[in-house]
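Below you'll find the structure, written out as structure tokens, and then a few comments.
Rest of the complex left out; these chains stay put.
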């Protein structure tokens, strides 16, 4: 995992984010923490210009609203034309018609290198892609040791269908293309008490993808390990009386201080 | 106050927030800190769907703009139809025509369980409700021991007129329906040096209301005590050189660690 991280620090990619206003500040600070640079821009007149000067684009549909949707499509298509990395974080797909339909339309009209979400969001995309319900989509709502085999089959199948890398994050994280799946066991459950650790990971992952164009699957997995390792390291630093707000700061701090050796030491994954 | 808090932790309600972009991240983290879950959504096409899957709705008019106003009305009415808790935080009512008129229109068209603001915002609603100026509205601009009796009469009268619970926060906090008023003396003046402690309280209070449907007045008061107690506990943890940014983090941390016994110990209130 070392080389993926070192490439980010060395190349310092510029990442364009069209993201929600809840977690946007943390996304920016995480991207800076890993040694990359964030730019945020969402207007349809602004986003295509901004994406052109960046190396990658992170589209996140949290707090989705009709003002910013056109910018997502225009910037996504522009990034595609330029051969830039594009990532989709389908926050809340399945929770509302607007989010579900927008996520599915984005997937049809923009080519994504990675789609990263929780299992529920990812399953929504599976059905939204027009398939009838297949056996492998009967995957449980949580990826656990018991449901792991079915979950791996499901993400590989969806990766094949959408021709993209799928990253499902939860207690066990899966990062897969159609052939190969990283099964990652990093992070801590307390990360769920912080708003936006998923959004932060999507921003971080986009930086890893831009800096490692020759192995995007490995880069995406390395980003997941980095975020999880930071969650573990930050937890070790927690003092009595600390809570989710301090934990948030310490996770970003841990990413700031992460080097290749530390990541190598903490990364806990297998490939199936 | 113990049981109200424990109900939040046990039921982990989902709270829909239509709120300003200044303090939204802290609102989300406070709701997570108390053991509930936040969702933010403001678009008129998205907000009614999102509110339907939640237990309560927190409408906050900070950074009010015409893009999000329709979503406030649609989500508010939808939440009313579904019997969900709805809270209004009329940030800046009285400071601009748009905010004053929107707050008053929301109160006319949406049924609120609680309206929570500072005394100036709450007085604006009193006049906006169409009443001519009465004696009890001559309440001072600060609730102090000297003005307490008049302030209590005023909030009870407004609670009766608007048929809702009124929560006025300041040096002394008042939470009242038409018959009964909690007079709460928790918190610290330094909380005013942090942006959005009021917004955070509104999010927190919505979680308390959803988890305690049989005693909303007590639940609202318990939320005020929780926020104030967290402000006191966090202050005890301040180190030399710390300031308002660290204080913000420590208040959220203190909410994360708050249990029924601690709340009981710190809660400082009387009922009049």
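Order of writing sets the chain letters: A and B. Residues in each chain are counted from 1.
Keep in mind that, in the parts below, contacts are C-beta pairs under 8 Å (C-beta built on N, C-alpha and C of every residue); 3 or more make two chains touch, one makes a residue touch a chain.
Since the model is a prediction, treat every value here as computed from it, not as a measurement.
S.K.: Could you tell me how many identical protein chains the full complex contains, when just 2 are shown?
M.R.: My count for the entire complex in this file is 3 copies.
Everything that follows uses one rule, which is that only the chains that are shown with their structure count from here on.
S.K.: Hey, what angle do you get rotating chain A onto chain B on C-alpha, to the nearest 5 degrees?
M.R.: Value: 120 degrees, nearest 5.
S.K.: Provide the C-alpha centroid distance between chain A and chain B, rounded to the nearest whole angstrom.
M.R.: Measuring from centre to centre gives 34 Å for this pair.
S.K.: Can you check the complex and tell me which residues of chain A touch chain B?
M.R.: Counting only chain A, the residues touching chain B are 20-23, 25-26, 62-67, 92, 95-99, 193-196, 241-246, 248-249.
S.K.: Report the residues of chain B in contact with chain A in the complex, numbered from low to high.
M.R.: Listed in rising order, the residues of chain B that touch chain A are 21, 24-25, 28-29, 32-33, 38-43, 45-46, 49-50, 53, 67-68, 233, 237, 248-257.
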